[in-house]
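A single protein chain has been removed from this complex, and every other one stays in its place.
A, B and C label the chains in the order they appear, each numbered from 1.
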Amino acid sequence: MDKTVLKQRLKKQCIETPSWGYADSGTRFGKWVQNSAARTLNEKLEDAGQVQKYTGICPVVALHIPWDIPEDGNWDGVKEIADGYGVRIGAINTNVFESQEYKWGSFGHTDKAIRQKAIDHHIECIDIANTTGSYGLSLWYGDGSNYPGQVHFRRRRERFQECLVEVYSKLTDNLRMLLEYKFFEPAFYHTDVSDWGQSLLFCQAMGERAQVLVDTGHHPTNTNIEHIVATLMSVGRLGGFHFNNRKYADDDLTVGSINPYEIFLIFNELVDGELSDNEFIRGQANNVAYMFDQSHCLKNKIEATIQSAIFCQETYAKALLVDRAALYEAQENNDVLVAEEILKDAYNTDVRPLLKELREEMGVDPDPVMAFRRSGYTEAKAEERVKLHGVATGGGYQ
Amino acid sequence: MDKTVLKQRLKKQCIETPSWGYADSGTRFGKWVQNSAARTLNEKLEDAGQVQKYTGICPVVALHIPWDIPEDGNWDGVKEIADGYGVRIGAINTNVFESQEYKWGSFGHTDKAIRQKAIDHHIECIDIANTTGSYGLSLWYGDGSNYPGQVHFRRRRERFQECLVEVYSKLTDNLRMLLEYKFFEPAFYHTDVSDWGQSLLFCQAMGERAQVLVDTGHHPTNTNIEHIVATLMSVGRLGGFHFNNRKYADDDLTVGSINPYEIFLIFNELVDGELSDNEFIRGQANNVAYMFDQSHCLKNKIEATIQSAIFCQETYAKALLVDRAALYEAQENNDVLVAEEILKDAYNTDVRPLLKELREEMGVDPDPVMAFRRSGYTEAKAEERVKLHGVATGGGYQ
Amino acid sequence: MDKTVLKQRLKKQCIETPSWGYADSGTRFGKWVQNSAARTLNEKLEDAGQVQKYTGICPVVALHIPWDIPEDGNWDGVKEIADGYGVRIGAINTNVFESQEYKWGSFGHTDKAIRQKAIDHHIECIDIANTTGSYGLSLWYGDGSNYPGQVHFRRRRERFQECLVEVYSKLTDNLRMLLEYKFFEPAFYHTDVSDWGQSLLFCQAMGERAQVLVDTGHHPTNTNIEHIVATLMSVGRLGGFHFNNRKYADDDLTVGSINPYEIFLIFNELVDGELSDNEFIRGQANNVAYMFDQSHCLKNKIEATIQSAIFCQETYAKALLVDRAALYEAQENNDVLVAEEILKDAYNTDVRPLLKELREEMGVDPDPVMAFRRSGYTEAKAEERVKLHGVATGGGYQ
Partner (left out) sequence: MDKTVLKQRLKKQCIETPSWGYADSGTRFGKWVQNSAARTLNEKLEDAGQVQKYTGICPVVALHIPWDIPEDGNWDGVKEIADGYGVRIGAINTNVFESQEYKWGSFGHTDKAIRQKAIDHHIECIDIANTTGSYGLSLWYGDGSNYPGQVHFRRRRERFQECLVEVYSKLTDNLRMLLEYKFFEPAFYHTDVSDWGQSLLFCQAMGERAQVLVDTGHHPTNTNIEHIVATLMSVGRLGGFHFNNRKYADDDLTVGSINPYEIFLIFNELVDGELSDNEFIRGQANNVAYMFDQSHCLKNKIEATIQSAIFCQETYAKALLVDRAALYEAQENNDVLVAEEILKDAYNTDVRPLLKELREEMGVDPDPVMAFRRSGYTEAKAEERVKLHGVATGGGYQ
């Protein structure tokens, strides 16, 4: 690929960072705290602004409702606040899994009143999306069951689909719905939207603006995710990504930290779509929503988010470097070794010098993570936020 | 459930045994041989007849083409031969994975000539199905790739779908196509029909008489198979089963040998479908094709097949015993423990006395495996078949 | 086995329940609350007394320090309080994973001061064990790392071993140390005591009274746990169990809820040890500490613990019913099918009538879970405890 074109594409790369990624998190055994962590919507947007400042490719922030409801409940000024930090609002994430009333599920609940409550929450999120200039809803459900017999699968599925279709009917034309799937957790026997097949069936029932969201940590171990990505593109249902990495379960580690080659192979499919001569495929590939969903409980949150963005930038660059003409030829000839080596050639290329150059053109620091660390932002915010909110406190298992 | 009704249902239970299950098998490290193992179609049907004789619930035999092509190539008399052994012909299994020409795939192959060859094989199998009185084709593909880059996923998917649709267009109205999926093996990087979602998409492209076949050993570890079964019933695409059990990969062990409760939970969904007040669901549940696909390389093949049938009989009986009215009530009330205990009550019931009684009514021996062992069939056939074909020989890795 | 002997053994069965199992728990996404849940040591012992009252086989309670430190810090009266509820104190579980100071580990920490702090905590627990009449320490560590490079494996291992050996040197002769292993979580890249091999090596370094503790949910998926159990018995290092069940990760579900046959196979090894003619093996098998470690966030905690105890009682009874002489013979003859069927015969036996009889002899209700539910204890305690502590509150991800 011509270097100018390559750089043009790299400059257009855009990854959405999650507001909740700037707040403290942990495991079921407790939360690890950092005094500099964000605790209000304003602070989260401020932190997201830092990531954008040091990377230039993260101008969008996903919100989580109700975690991000402004203190005064007023959404009118949020767009401007975000703008002030150099970012804009991305996907609105609904949350119908945390409140005690959702103990037995949300859209799958046996009680119509709870289902209605969940529907209302979605409708509120549609409003928020429209007020904040978002492109749509990002949907993940904790719904499922822990024991055989606990629920009736088919009845539950019916209820779930009814609610989704109801929400879709309220979706304004400018928005889309991205439906995430997850193999397990927090439910440990069955999950209502357990895999891409389940998500796809629900999307088919809803309509064209309902698409599948792929979280890279939500599959059974060993799953060939890039194959799923290609399949979803083929059938017009690839909506977006939650990037992260896992070694065991849904570990929510920094993207690329465990198996960077796997992420490269996923980007390879996406670039293949972007460069396709099939307009339908190309249109989709250029409209994928890229997001992070990670839990940086040990690392500094902003540093880790910058690190993640840089990894995705490097990986996208490598995927753009793949010699696709040669690859197709090797594939047509079943020359396995050569096809494989073409991918590896691109993957093994050290793109860091190129990206330093790119960053200079984009006006960002060539060494983003360290530049941020040196800036003193973390120390300043720790001091400021402790003054405002007190010392951060953990919360254990008991 | 009323005991008379229970017995009526149990008498109608029907599980298809696979012709290839009577022949020697092994692992990639070598084949373990038994002199009594069947080597010809006639011998396989004869052995299948024994399983039917001792169980009364296995009157159907699935064939594998070309493994089961009669020595004279003539299919005309096969129905009668089967009839002579007390069995009839079930699903016709196509085989486009073994011949060297399929090294790079069959329906996914880059070479149109190979794809056409595979299509022709399927059309031949449709003919065989019609000649032998079979109800349809059972389809499993070894297609996939071993290395990243080896194939272009979307192009390959297009080719695959085109071929399936072409075959479907030749399917006579009396037949159906059951499309199996498999997570991996023999391909180790990607499999073209890797999961139920992939299979379902292909079935949707083909038409109503294309349905998904669930092999209990073909999922990522931990997959909730009963949830998939229920979902496929919900959307009208549950075609059939290959029963077996696994601990690690596609181990093809005797059904129920590793996790018998899991098989009970699957039967529980099927019975729930059979007893549904929804006619669409009920119709499907009563039309599911039950088959075994196991590799009894260490056990006597007929004994192991009888053992498998008895396990399925016991498990079906237990599933019929579930107090569904009480279960629904517990489910509606989110009484997890009680719902779970209702399933366990049925599962913990010792149905063996009931089944001995049933067998007497059906005119089969109350202790099927041991009755078969005592019959001397194995020793007699070993002698006879060694005379005919020579001593069985293994085949190692090298 | 003779029915009288069988009953004698069943009457001697003893399973320890965990104090923390009576308190609220949840997942990383939040805690599900029950107003009746115990919040103080006294309440936990009181609840444990209920389990003993309705089962007769759970007279021991494991404690977790510091969760169970008495409000006045005084351990002197705890033995008597427990006694008043019909229970006694079992294993003392150390906790060096929750406090913020253990963010980077405890015995594996780079900072000697933190390691010393963790050692001191263990020594305190030895004192508590001696004061409360416990038989020893139960050790589980959250230590590990989340990212490649984060720690130096060999150096960390040295530090870890040094600390363990130091604690062992303080262990009074009447106590033993049970060292648990866990594949992953809360650490997501490496765990310091990740498998039975790691635990065994540390035990070898400590001495004879250091033994391995097997938590059934702490293995890689598909692991043959019964094989590990047998191996640990062979080498004299089987210390105890944490029973629970899992489908995906360390789900901490009710024991037997997902794969009851697996638990039967584990009990089968234990009974085989109890009945061994090898005194060394027999001695060990009779000295295994049986405990639960489950997270009943959806079920009523006492009901679920009773349910677990009953499952273990049924499973132990089934394992005792195995015809061991016949099994050995089949094994010697490599008669796979018969050996398998001998196990299944015992497993398929409905032992519930026998256990009802046993319970009458033991003076406990024949239907333990439902008897407890009917007693009104839950409702009474909910009222009482809300008065004392207020309404139970959850705690979400943020």
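Here, a residue touches a chain if its C-beta (ideal position, glycine included) is under 8 Å from a C-beta of that chain, and two chains touch if they have at least 3 such contacts.
For clarity, every value in this text was computed on a predicted model and none was experimentally measured.
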Out of A:V96, A:L270 or A:V369, which touches the unshown chain? A:V369
Out of B:V33, B:V165 or B:A205, point to the residue that touches the absent chain in the complete complex. B:V33
Residue in contact with the excluded chain [from A:T132, A:N244, A:N268 or A:N300]: A:N300
Residue, one of C:H152, C:K170, C:K356 or C:R374, that touches the chain absent here: C:H152
Pick from C:Q8, C:N74 or C:T110: which residue touches the chain that isn't shown? C:T110
Residues of chain B touching the missing chain are 20, 23-30, 32-33, 64, 67, 97-98, 100, 103, 142, 146-148, 183-186, 188-189, 221, 246-249, 251, 253-254, 257-258, 298, 394-398
Residue list for chain C contacting the dropped chain reads 104, 110, 145-155, 157-158, 183-184, 189-191, 194-198, 200-201, 219-224, 226-227, 230-231, 233-235, 261, 265, 269, 272, 281, 327-328, 330-334, 336, 339-340, 342-343
Logged for chain A, residues touching the omitted partner chain are 221-222, 224, 247-248, 254, 257-262, 298-300, 303-304, 307, 314, 336-337, 340-341, 348-350, 352, 369
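Here, only the chains that are shown with their structure count from here on.
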Over half of the interface residue numbers used by both chain B and chain C, so same, or under half, so different? same
Centroid of chain A to centroid of chain C, CA atoms only: how many Å? 38
Roughly how far is chain B from chain C, going centre to centre by Cα mean, in whole Å? 40
Sequence positions of chain C contacting 2 or more other chains: 221, 247-248, 254, 257-258, 298
